[in-house]
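Could you have a look at this structure, given as structure tokens, before my questions?
With one protein chain withheld, the remaining protein chains of the complex are depicted in position.
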Amino acid sequence: MSFVEDFTWKKNLTVKSLVDSMQHLGYQSIELRNAADVIVKMKKNNAKTFLTFTSNMVTSGLRGFFAQLIKLGMADVIVTTVGGIEEDIMKAYGEKFSIGKFESDDVELHEQGINRIGNLFVKNESYMLFEDKMMEFLDKAYKKKPTWPVSELLREIGLSLDDENSILYQAAKNNVSIFCPAITDGAFGFHLYLFQQDHPDFQVDVVKDFGNILLSTTMDEKKGVIALGGSISKHHAILCTLLNGGAEYAVYLTTAHKTSGSMSGATTNEAKSWGKVKDDSDIATVIGDVTITFPLVMTHALETLSEEGLLDG
Amino acid sequence: MSFVEDFTWKKNLTVKSLVDSMQHLGYQSIELRNAADVIVKMKKNNAKTFLTFTSNMVTSGLRGFFAQLIKLGMADVIVTTVGGIEEDIMKAYGEKFSIGKFESDDVELHEQGINRIGNLFVKNESYMLFEDKMMEFLDKAYKKKPTWPVSELLREIGLSLDDENSILYQAAKNNVSIFCPAITDGAFGFHLYLFQQDHPDFQVDVVKDFGNILLSTTMDEKKGVIALGGSISKHHAILCTLLNGGAEYAVYLTTAHKTSGSMSGATTNEAKSWGKVKDDSDIATVIGDVTITFPLVMTHALETLSEEGLLDG
Amino acid sequence: MSFVEDFTWKKNLTVKSLVDSMQHLGYQSIELRNAADVIVKMKKNNAKTFLTFTSNMVTSGLRGFFAQLIKLGMADVIVTTVGGIEEDIMKAYGEKFSIGKFESDDVELHEQGINRIGNLFVKNESYMLFEDKMMEFLDKAYKKKPTWPVSELLREIGLSLDDENSILYQAAKNNVSIFCPAITDGAFGFHLYLFQQDHPDFQVDVVKDFGNILLSTTMDEKKGVIALGGSISKHHAILCTLLNGGAEYAVYLTTAHKTSGSMSGATTNEAKSWGKVKDDSDIATVIGDVTITFPLVMTHALETLSEEGLLDG
Partner (left out) sequence: MSFVEDFTWKKNLTVKSLVDSMQHLGYQSIELRNAADVIVKMKKNNAKTFLTFTSNMVTSGLRGFFAQLIKLGMADVIVTTVGGIEEDIMKAYGEKFSIGKFESDDVELHEQGINRIGNLFVKNESYMLFEDKMMEFLDKAYKKKPTWPVSELLREIGLSLDDENSILYQAAKNNVSIFCPAITDGAFGFHLYLFQQDHPDFQVDVVKDFGNILLSTTMDEKKGVIALGGSISKHHAILCTLLNGGAEYAVYLTTAHKTSGSMSGATTNEAKSWGKVKDDSDIATVIGDVTITFPLVMTHALETLSEEGLLDG
């Protein structure tokens, strides 16, 4: 049995040491520390790791961290939504997002050509630059072939970028596939549509790409899911591991609660219904803002793996 | 200025009367009543109405209500996720979902072949029946043509069903398009993949379908969005109205809060940044479980429209 | 086993009929319907019923409903916070609260002498009137005796009011005690303090009043708790029933989740650890805004009891 132990501050406190204390604190602290342990287990047991996140997390500044995790070998498959891909590309081309307020005058922002995502601002200019780059890119890709599964298209974009902090760049360089089951649900969808108008045989093959994610792992391989937020990125990774016999490890970080039956709020307990996870020590759900919880969880896992010489790169 | 008025119960209280009282109650009650008013405005001003919902709402038993709303002319365009489409079809073929508990033994459920969605249960058998029906259906569809935009495929399925309570059936019958930007993110994705393995030229054209939703409305037409829950279904409808100059009316019902920057939690205030909505009386956000709030909001709107003779059907 | 059934709207839908449908809808709808059933059971089994609410619910316009429930014999003991008592009295003297917005300019409101509670506004004048009335009242009470247990003081105030919609009035008239364990946590605390400055032997006896709530029920009597929101009002009722052997019935309506270990978010499952509740059919927790969920739950219970001729008054 484990006991509650009083936390006290010590000068120059490290994140590792703080998260270590959290195993003896209550409520979500304990879960947060458990999540770090599950991620270490995934790595030690060579589980094929699915990292999923929604686009607002890329907006938030976790983008460079996701790129770093790919580089460090902490993610083998990425699933995300198209907004995050768009913003990763904008940033790779030097666009900057600014920090604003939740309580802004949205009519005024609109007049200034500014789009608000929570307390962050993205300019219309960033979307215009993105459009120019994508239309150029699609021209080149189409010359190679007219039909592209989504993940192959994203890899091709990644190869064309030059930014160490880019998710697409690191994924392409490290042979990690990025899946995006709703590729048209963003500005990029509009560009694809415009391009297809001029090139009627241009096809984005989402069905083939479902095969690609299915074949990214096997029944025999151990599998882990790290799902940040909910939405289809989380659901798609769970679906793929399920069709491959279920995941052994699962970590969910989310602000949603299970009480409304949503995918965002579904807990890791449900992972047990996948048929492989039997042990509570292999799953963890942490309720809280991912921009706070994920750096804590993952820093603890990285420091632990680094100490044990188990970190790539 | 409007004042708080004490609510008291009267025998045989109708939903209309209760929601009328809510204009004088605090917090989310007021918002709920506002939402009903905005929906009445959409209808009176002939706005093209986008109704979006996530799959858990179809699971929940709101499915028949969505079908009824289509029949009554309350929704012109539907956007949803593939899980909801799958379950609509299962139910149209007679499958039943049962009511369980949030706190279930998930290991045991798995052994019994039962899948849990919150406090609802779906049997494996339901998925097996669905697979059989879809493989038959795809054979027939493929014989007509090898490439299908998603919404055309869903209309074709709808035409093959025979259930007044089915969303796909009513949509097909009433010429309402159903868009599903992530059509492969479910069991149906697996069936499409299997089918494509045997028919390599079979294509689901998501890019063309983005054109279809874009052209489902115009810059000149008034537009309204009723978004239940978040996820890509909400985002896709907003994106489409935005590319058509912005929506005049917006009602969001969700359990998510804006504080984490997620799409699920984004409020209708952001609608103002689309550039058309100027007036607070044309938007409303209600925080709460949609299985409770939506029947209240929509019943009030339907009763009001019915009294004024403005309801189709 | 119970199955999900599709909800559809019928003209002139009553609240009773809607909540009846909810037993076949998912997520919080089912819980809401269960809550109504548990309340009917409390009444049928003559349980001593503790109704608790926080002050924001009195502000909201549920005040008249609480008064009506006392009159109808649906609540035997009330536990609340002092803010709700203050506002009940202000309203009994004719003060009105107005409906504003969550997103107000709070600096401007302050300059206008307006206090904001969510999307509701209370004027400084209302507090000033309250102060005048309380100083008069305390003079009279002190002449009777210098030491007052809280619930006796509140009954004395109730007897001095003349408003059918007042909680204190109906409680006094119907011999229902109102407990308020933190009587000084509001403007009234300041008035008590001022009065004690002039009358040093004036005492508000909270210890005696703890005895009064303890003795308001017995080990042998069946007991039920209807807790709206969290805070000490919920905790105090649970504590009192616990010290009397535990409650047989418990209904919690709240927006808080259990994940942070707070009293507001504690579920009715915990009621089982009180040692009396064994059966899931005797407890229910509904997550959602109480201004929406409580009128639904309670109207269903009242209509049911009324149909069966079990309603007082």
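Here the chain labels run A, B and C in written order, and each chain numbers its own residues starting at 1.
In the analysis below, a residue touches a chain if its C-beta (ideal position, glycine included) is under 8 Å from a C-beta of that chain, and two chains touch if they have at least 3 such contacts.
Treat the numbers as computed from the prediction; the structure is a model and nothing was measured.
*Asks:* Which of these, C:T59, C:S151 or C:S216, touches the one chain of the complex that we don't see?
*Replies:* C:T59
*Asks:* Decide which residue listed in C:S17, C:S160, C:N174 or C:Q196 touches the omitted chain of the complex.
*Replies:* Looking across C:S17, C:S160, C:N174 or C:Q196, the contact with the absent chain belongs to C:Q196.
*Asks:* Among the options A:Q68, A:T147 or A:S160, which residue touches the chain absent from this view?
*Replies:* Considering the complete complex, A:Q68 is the one touching the chain left out.
*Asks:* Please give every residue of subunit B in contact with the chain that is not shown.
*Replies:* Answer for subunit B: residues 26-28, 103, 257, 259-261, 287 touch the chain left out.
*Asks:* Which subunit C residues touch the hidden chain?
*Replies:* 54-56, 59-60, 81, 83, 102, 106-107, 109-110, 114-120, 147, 181-186, 189-190, 192-193, 196-197, 202-211, 214, 229-232, 235-236, 239, 243, 255-266, 269-275, 278, 289-290
*Asks:* Would you write out the residues of subunit A that touch the absent chain, in ascending order?
*Replies:* With respect to the unshown chain, the touching residues of subunit A are 1-9, 11-16, 18, 21-22, 24-32, 56, 59-65, 67-68, 91, 96-99, 101, 103, 117-120, 165, 269, 280, 287-289, 291-293, 295-296, 298-299, 302-303, 306.
Quick note on the criterion: only the chains that are shown with their structure count from here on.
*Asks:* Could you report, rounded to a multiple of 5°, the rotation needed to superpose subunit B's C-alpha atoms on subunit C?
*Replies:* 180
*Asks:* Just curious, how far off is subunit B from subunit A if you go by their C-alpha centres, in Å?
*Replies:* Their C-alpha centroids are separated by 26 Å.
*Asks:* When the centre of a chain is set as the mean of its C-alpha atoms, what distance in Å lies between subunit B and subunit C?
*Replies:* 36
*Asks:* Indicate the residues of subunit A shared as contacts by at least two other chains.
*Replies:* Residues 257, 259-261.
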